[in-house]
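Structure, as structure tokens:
Here is subunit A:
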Amino acid sequence: MDRPFAITLEVGSSLANKTGAWRTERPVYLDRFPPCNQNCPAGENVQGWLYHAESGDYETAWRILVDDNPFPAVMGRVCYHPCQTACNRGRLDEAVGINAVERFLGDEALRRGWTVPVEAEPSGKRVLVVGAGPAGLSAAYHLVRLGHEVTVVDSAEEPGGMMRYGIPRYRLPRDVLAAEIQRILDMGVRFEAGRTVTDLRAEMERYDAAFLAVGAHVARRAYIPAGDSARILDAIKMLRDTAEAEPPQIGRRVVVYGGGNTAMDAARTARRLGATDAVVVYRRTKDRMPAHESEVADAEAEGVRMKWLSTIARADGGKVLIERMRLDETGFPQPTGEYEELDADTVVLALGQEPDLALLEGLPGVEIDKGVVRVGPNMMTGYPGVFAGGDMVPSDRTVTVAIGHGKLAARHIDAWLRGTQYTPPPPPPPATYDRLNTWYYSDAPAQLRPRLEVARRITTFDEVEGGLDESTALFEARRCLSCGNCFECDNCYGVCPDNAVIKLGPGRRFMIDYDYCKGCGLCAAECPAGAITMVPEET
Partner candidate 1 sequence: MPVQEIKFYQTGSLVVGNRLLDPERRTVQADPGRPNTLTSGHRACQGCGEALGARYAVDAAHRATGGRIVVVNATGCLEVFSTPYPETSWRVAWLHSLFGNAPAVATGVAAALKVKGRTDVRVVGQGGDGGTVDIGFACLSGMFERNDDVLYICYDNQAYMNTGVQRSGATPPAARTATTQAVGPEPGNPFGQGKNAALIAMAHEIPYVATATVADLRDLEYKVHRAMEFRGARYLHVLVPCPLGWATASSDTIRVARLAKESGLFPVFEAEHGEITAVSKIRRKVPVEEYLRAQGRYAHLFGDPPRTDVIAALQALADRNIRRFGLLDEEG
Partner candidate 2 sequence: MFQVRIHGRGGQGVVTAAELLSIAAFLEGRHAQAFPTFGSERTGAPVVAFCRIDDRPIRVREPVARPDALIVQDATLLRAVNVFDGLGPDAYVLVNTTRDLRELGAAEAVATLRPERVRTVPATALAREHLGRPVPNAVLLGGFAALTGLVSLESVCAAIRQRFAGRVADGNVAAAERAYAYVSATTKEAIDA
């Protein structure tokens, strides 16, 4: 076709006009730190594994999960999920049920028998782990994967520590726990049961490093004037005996003294052991209770009564004398001199626990402070090569925190064994709610986990909370907003008026074509996840 000069033009010829020169700001992709990841004590890449769960690729999701945490099935049951407390979706409708999805993945892995390969070259180094609780097993798991030879010793007959002896079955079925522990042992971790380490110094002759995670099993006692006939138990012991199928005789009326999670476990266990009347006595108010609110709610649902602002003045002859308290301006409880009486066949003390640090005696350089071992930022005690974590070091005493300690310690131990330094990468900028464009997230209510009806809960130790099925777990995973990280929604690609966004294909995200990008900022404004930022051009 002979084309008339100037009036008729070759299609697409404007590509010669590089409009990028107009730009005063340039869009840049970045990955922000999602609040779920930021708040996970175990350092899980929550959003990372949700991304794969969303597409139904549960195995990849699980593998990313166990990269940080070998106990998804356990976590999915007992973790108090601070990730969900921090979840940005909570401000939109309800937080994503991360914990529920984690449990689904954990159970799925057990059902399908997924295992974690050990790929690292053997380092020839030998590490002793004292304590087969969450911290110890977590450390062992990571150390094995790093190529080290690991021996775990525990004074108990079975591995699991508090997970087995502290947490009641109705919260964490034993078969689940056992399966996830077995998966770790199958990776080549040596476990010595029923062995209590007393002389660590001697042990260190045979090991290149040690990680101590003996937990806190020694019940804190409080002096309660009591008559001979008064029956008083430790919550810890009560729970342990119950776990070992030798439940104590507690009668029909039980008073639990304390306000922590252990108190709740004790009260709920008491109900299951036949107590018709279980009362928790706590000296402060409900909102000051250390117990997790979900635990309190469960306990109340199961008929446990709460007596706030109360202390036990005396216990005797099937009765306890309760003194009413009031909080002073500092929030500290003060006695009021008002009393009341409660019937009680048994008083269970749940006033907290302390670690048994006998094994550290004579180990130079190790500092003990307020009953716990002081460790550096690298989890190492004052004695070179001896690291510690879990309940025996200063921190929140949760399974999740312990697992996090195990992982962190493992990395430092590995570095120490190799004569290097482990420095975690600096955290990316936070993915705050205000950076999201929430318009793009369609409304999707959180999926509820089935719960056992109360009648069965108080008569059996069956698991109280059920799991999600495949479709509800998928739905829940897909509620993730992918805060601060590109999830390939194609918005930037679609909304650019200058076709200046290049789509790189599945999993490869996008690229800005600065030849044509005029810097209007639409891509950044319309990115649902806030994963694009505008930076000024140097002029």
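Regarding candidate selection, all candidates are chains of the complex that A comes from, given by their letters.
Following the convention adopted for this analysis, contacts are C-beta pairs under 8 Å (C-beta built on N, C-alpha and C of every residue); 3 or more make two chains touch, one makes a residue touch a chain; residues count from 1.
Only a predicted model underlies this, so the values are computations on that prediction, with no experimental measurement involved.
**Q** Pick the candidate touching subunit A in this complex: 1 or 2?
**A** The touching one is 1.
**Q** Along subunit A, where are the residues that touch candidate 1 in the complex?
**A** Residues in contact with candidate 1: 6-7, 9-19, 22, 54-55, 439-444, 469-472, 474-475, 478-479, 481, 487-491, 493-495, 497-500, 503, 505-506, 513, 515-516, 518-522, 524-526, 528, 534.
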